[in-house]
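We show some of the complex, not the whole, and keep each chain where it was.
When the chains are written out, they are named A, B and C in that same order, and each has its own residue count from 1.
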Amino acid sequence: MSPEVEPRESTPVVTPPRGRTARLVDRSSHPATVVRVGDVAVGEGCCIIAGPCSVESEAQILETAAAVKAAGADLLRGGAFKPRTSPYDFQGLGLEGLKLLRQAGRETGLPVVTEVVDPRDLTWVCEYADVLQIGARNMQNFSLRKEVGRCRKPVLLKRGMHSTLEEWLLCAEYVLAEGNGDVILCERGIRTFERYTRNTLDLSAVAAARERTHLPVLVDPTHGTGRPSLILPMSLAGIAAGAHGLLVEVHRRPEEALSDADQALTPAQFAELAARVRALVSYMEEQGSAEGGRP
Amino acid sequence: MSPEVEPRESTPVVTPPRGRTARLVDRSSHPATVVRVGDVAVGEGCCIIAGPCSVESEAQILETAAAVKAAGADLLRGGAFKPRTSPYDFQGLGLEGLKLLRQAGRETGLPVVTEVVDPRDLTWVCEYADVLQIGARNMQNFSLRKEVGRCRKPVLLKRGMHSTLEEWLLCAEYVLAEGNGDVILCERGIRTFERYTRNTLDLSAVAAARERTHLPVLVDPTHGTGRPSLILPMSLAGIAAGAHGLLVEVHRRPEEALSDADQALTPAQFAELAARVRALVSYMEEQGSAEGGRP
Amino acid sequence: MSPEVEPRESTPVVTPPRGRTARLVDRSSHPATVVRVGDVAVGEGCCIIAGPCSVESEAQILETAAAVKAAGADLLRGGAFKPRTSPYDFQGLGLEGLKLLRQAGRETGLPVVTEVVDPRDLTWVCEYADVLQIGARNMQNFSLRKEVGRCRKPVLLKRGMHSTLEEWLLCAEYVLAEGNGDVILCERGIRTFERYTRNTLDLSAVAAARERTHLPVLVDPTHGTGRPSLILPMSLAGIAAGAHGLLVEVHRRPEEALSDADQALTPAQFAELAARVRALVSYMEEQGSAEGGRP
């Protein structure tokens, strides 16, 4: 047995705070949560997170970061550990990727978001990242969701492509139950029979999450559609459905990307999207409809 | 053999107009289609169709029609022939329902939309209705889609709950190939594993249909969600995704409805929805974004 | 209005025979149904229905019929009216196809099964066919299901690719409620995200239908998988799950078929399949397990 790590004892069953009818995640349990990341308040107005699927090189991440900053992004995203379907695909730069992402964040002044895929990585990912992302494939990773619940970093929790709304909320409940209340939900498409889009972006889950929980809800139209031409209309639709912001893949030169090359926006496309989205948010706030039209 | 009806000979294979690469339904085949129904131009601005799931009585349809007219609906809907899952559920008033719907249309000045479920009914449904609806369950009804293609009435074609975008467009192609170019598409939700909503409203199919075809595209947020609380946000989201309008169930007293009682809006809820939707459409048109953000 | 056809009045709501808790389709309502087609008893032992997707020519249907007869098929199938996704695909030979199918049935002594897609065709389809098939795309065709309920011919009711078990049974209930008790159910695959197979053959629906209803249940492994290499194992699995027989596409030369060319079996492959299936049925009957293992 490994000498420096103790066997895990049984995980004690957490007692629900006020019975199952009022879970921590429920809207009735808490006023609207605003997650603060540096100067950004996720849950107020509109938060736009942008950046490449993967950190690939110093030039790639620095140029892309500068471009999304100029276009008005609030946070920078980039993957260092990439869960890929095939073991023979690019798996990310690892620690080197984290350092480059941190550098790009420092140079642009943008807080950074990156995915964590292994609980053993948490210590040093927390050193470099401002927000910990749990990806759709890892939403059901039980040890990971518990561990991020013990961190003092905000968590961006993507909905699994096969998860019901209820399972998604219960996954957030795990994080909250461990003591970390800074959870941001993100809808990114579910798996259906439709083949024109990569997934089916489920915006009714956004509207439903808004009525069920006090946590902020974002939309990822990139993975949700897999088609650049659909990202702008689905971003606007996401905002109209009540989302608190977007997570969008942007690459300085999408055709050269090492992963998801066919779905990233160019910086110019992203700048137009950000302007259109900001304008819609302003309009909706004027309408007193910042809450997406819910009564 | 029935003396007055001739056996159908084989259906000759229609020759694709310009090869399979340019079908009648494709965006490249035709300028944007505007379907005219009375004074209403479906495909320009925003068309709102409202009314009860079923015509139930004279008082019910007349009151509801007056209410949706007052709230700004463009067309009146109401079912006379109801395809129901169980044979023991209310199946609609039939011919009597058509007459009441026609009367309500006349009194309010609203053109009327009603579902046709059997090709044998077409002759008299055409006498009473301004728009023929093919419901989601009948999208795959091949004889029905061909017969409406031979009518001189606009057709509202709902997407089947299990149909891909491509199959939906090919269904419209059948109608167009028979000579009827006045087809309005309507997304109403697909069947997935999610159980919080009755179906999963697929707004990316709306945005995708907008880029693939010249036909107008509506959204039905009532069947798409099955929850009154989600109808307003999903209506706004549908407009933002590029829809040319909405199809919404409204009942003077939803709790008394003989079908779909738990998902219809009250007249007051509908009035708020119509106002909010009209305002969003005005905003988007000012933005030069009436096309929902597509380039 | 067409002079020779009267408008349909409202369809009266059928009163459930003994309350909703004991529908005609329920297992508790009736002893196990055996549907007799000529000398064949569907619901006893194992019924194998085989033949081409479409009747294409006299030589094609006669040769294929002779081959499946020699290999031990009980019934001959062949489509004369083909519901196709695209209007530019082969739509079937119509009345000529029905006559050729009848001729092939007469020459081989096999009763024939063919799909009906339009209630207006029923009169003459009933003249030529021994069993009326309602296809998966038409399971939700409400006028068709009611009309076949008024015929004196057995009905083969395929499960819709998007239908729950409950909806499938309620569709059969429509036929039974109209007075036709000779309904044979047939599972043919549902639509899921899996792309290796054309559909996902749902054999648990076969086992579940066996415990819920007294009607016979068949399996269609051809459409269920779309891959010839999977038809034999899935046929054996279907029998083991409790199916009363199979519906298999066979073509004298599959590569020349005008529809579904890539999934039909050759006569030689079918002969092997029929022998293997018959042997398994004998084994299971010896085991006293003709009911597929249910207690």
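Basically, a residue touches a chain if its C-beta (ideal position, glycine included) is under 8 Å from a C-beta of that chain, and two chains touch if they have at least 3 such contacts.
In this text, all values refer to a predicted model and were calculated from it rather than measured experimentally.
This homomeric assembly is drawn with 3 chains in place; in total, the structure file defines 4 copies of the chain.
The criterion applied here is as follows: only the chains that are shown with their structure count from here on.
If each chain is reduced to the average of its C-alpha atoms, the one that sits nearest the average of all protein C-alpha atoms is B. For this pair, chain A with chain C, the centres built from the Cα atoms lie 48 Å apart.
Mean C-alpha positions place chain A and chain B at a centre distance of 36 Å.
Shared interface positions of chain B, i.e. residues touching 2 or more other chains, are given as 162, 166.
Interface residues of chain A facing chain B in the complex, by the touch rule stated above, are 162, 164-166, 190, 192-197, 200-208, 210-211, 224-225, 227, 229-230, 232-242, 276, 279-280, 283, 287, 289, 292-295.
Of all residues in chain C, those touching chain B in their complex are 1-2, 4-5, 7-16, 20, 81, 83-97, 117-121, 123-124, 127, 137-138, 140-143, 160-162, 166-167, 170, 173-174, 177, 191. Of all the residues in chain A, the ones that touch chain C in their complex are 191-193, 195.
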